[in-house]
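FYI, not all chains are in this one, though none of them got moved.
Each chain gets a letter, A and B, in the order it is written, and its residues are counted from 1.
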Amino acid sequence: MKVICFGEILLRLSPAAGKRLVQAEQFDVVYGGSEANVAVSLSVLGHESWFVSRIPDNAPGRASLGALSRYGVRTDNTIWGGDRLGIYFLEPGAGLRGSQVIYDRHGSGMATLQPGMINWRLVLEGCDWFHWSGITTALSQSAADATKESVLIAREMGIPVSCDLNYREKLWKYGKNPSEIMPEMMRLCTVILGDPGSFDLYSGVTGTSDSDLLSAFAAKFPEVEYVAMTRRAGLTATHNTYQGVLWNGGKACASAIYDLTDMTDRIGGGDALMAGLIHGLGRGSGYLQDTIEFATAAAALKHYVTGDFNLSTENEIRGLMRGNTGGKVNR
Amino acid sequence: MKVICFGEILLRLSPAAGKRLVQAEQFDVVYGGSEANVAVSLSVLGHESWFVSRIPDNAPGRASLGALSRYGVRTDNTIWGGDRLGIYFLEPGAGLRGSQVIYDRHGSGMATLQPGMINWRLVLEGCDWFHWSGITTALSQSAADATKESVLIAREMGIPVSCDLNYREKLWKYGKNPSEIMPEMMRLCTVILGDPGSFDLYSGVTGTSDSDLLSAFAAKFPEVEYVAMTRRAGLTATHNTYQGVLWNGGKACASAIYDLTDMTDRIGGGDALMAGLIHGLGRGSGYLQDTIEFATAAAALKHYVTGDFNLSTENEIRGLMRGNTGGKVNR
């Protein structure tokens, strides 16, 4: 499949394992962001994956694209612009000390994106899937407008659209609530990934059980074909459990529950799952259970790869689905 | 509160995670020590915290003071002296391999401290609390004498005094046993932190239960107002459980038990608890349970910060007390 992932890529700065930000004498340099992470996963899974964004033409900007190219993602349609590359500081947690994120993305190329800057009809020509996330709409009114433009054109061109709701409490500072922006855009999506909290915040959809919630969702967004949810239990910063659920309007399939002990880097877990969904749903609706099992196994493996990107191959993911939980040295 | 912490700060040298000392090609450089660690915690908790010591005027000595200033501790009353900064080599354990400490502090500024070198009346002027630990008395006769001098003057000036017994088997090499030195100094303290083993070694106080032990302690040391104990179960080098107990002469309050999996750096856990006690007891005796809960939560978080110092804020500590066990990324 040719897939377009649209969003912001950021410079991620984090101290060495176990250190707090105020102690750092060095930062590990990683480039990532929700939609970029999906693009890399899809490239590693064998798809023709494109990342579209607006990036300043300076060293950090070029380095961010290089980080994507390194794993096969095409970036030719990304446009130069904006004064700075967005940054986020990540203080990775451990045990009882949770991870902290400080966003420093004000004034970035994507935050100052305007409708009309990207020639979407050209970009989307011949593509099989379009993916965006709620993060972009949280940056600024103009970024939200530009995102809406992209989704509308994709739908118009008959391209399936997926959205990861991705609620970030520290964003949404431009005077709008998600509920004023997101519902009309969610309506245009084929697949939506979220969690009960974001369904409520974005669209007021709630439910005391999964089935209630999904029914309420279906009632409000009849156009959406698939809804996926993740259930993460955060026991500590380095020990979570994780499960995915996928609903096709009719039935909801739940994946195996993964016990994620000794986690390495949880950033990008949901993005790995999103990529797994796109990978699976592209084959058709008959693979609902396999799709959510695959996507969740991909997400589980992401927790053990440093950086934002999941670099797990289809073989490795299917290995975990078959029960290879890492205890054997492959030699 | 203006708090004076008196003791030795050391240069700590440790190999990278997982490496043994004999393998090391690099050492991480950390400056710390029991009383210095208390001082940093108190500064981070918002107090005016002073560290008083005797330090050689050379690069390692100045660097050790810089490490304290970096986190807001005042060091102006520390005096220059001694031929060398004390050193300890730390080989951090992992799993079934325990941590090793090699002390190399002979001849340090504190080991050669003599009574009269520090002008305690000036140093203690206007201060609200004085803290020392049993480590200093373990260094040399003159260091023990100088410590006694400081405690006597503090009591004379009506300043509450806290002591962490801090028994270190590898010290006490100058021909005295703790029981010959410590009891008369413990008698002058408002708060004593220890564990059953050190109570016995230092003062012959034993008991088959906590209440027996504390009764025996009260009988022997009627002047001491608060006794705190820590109960650590060392399952492995990277998995402990931890609980604090605080007794005010009448009742004993026990904190929640923390399950410390995936520990990062356990050095300074007790010091973080000590600082929490001083922080809490400064508010008065009505907060016994809150004080030990806070102090123990502070100690629990310390296990997840690299280096000797606990850099956890009051917000973070209270977050853990409310059940935020690190499983959520704050973004």
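Methods note: a residue touches a chain if its C-beta (ideal position, glycine included) is under 8 Å from a C-beta of that chain, and two chains touch if they have at least 3 such contacts.
Computed from a predicted model, the values in this text were never measured in an experiment.
Participant: Tell me, please, the full copy count of this complex, given that what is shown in place amounts to 2 chains.
Facilitator: Number of identical chains in the whole complex: 6.
Keep this in mind: only the chains that are shown with their structure count from here on.
Participant: Contact residues on chain A for chain B in the complex?
Facilitator: Residues in contact with chain B: 16-20, 22-23, 93-101, 103, 168-170, 232-240, 262, 266-267.
Participant: Using the touch definition from the top, list the residues of chain B that touch chain A in their complex.
Facilitator: Residues 17, 258, 260-265, 300-301, 303-307, 311-312, 316, 320, 324-331 of chain B touch chain A in their complex.
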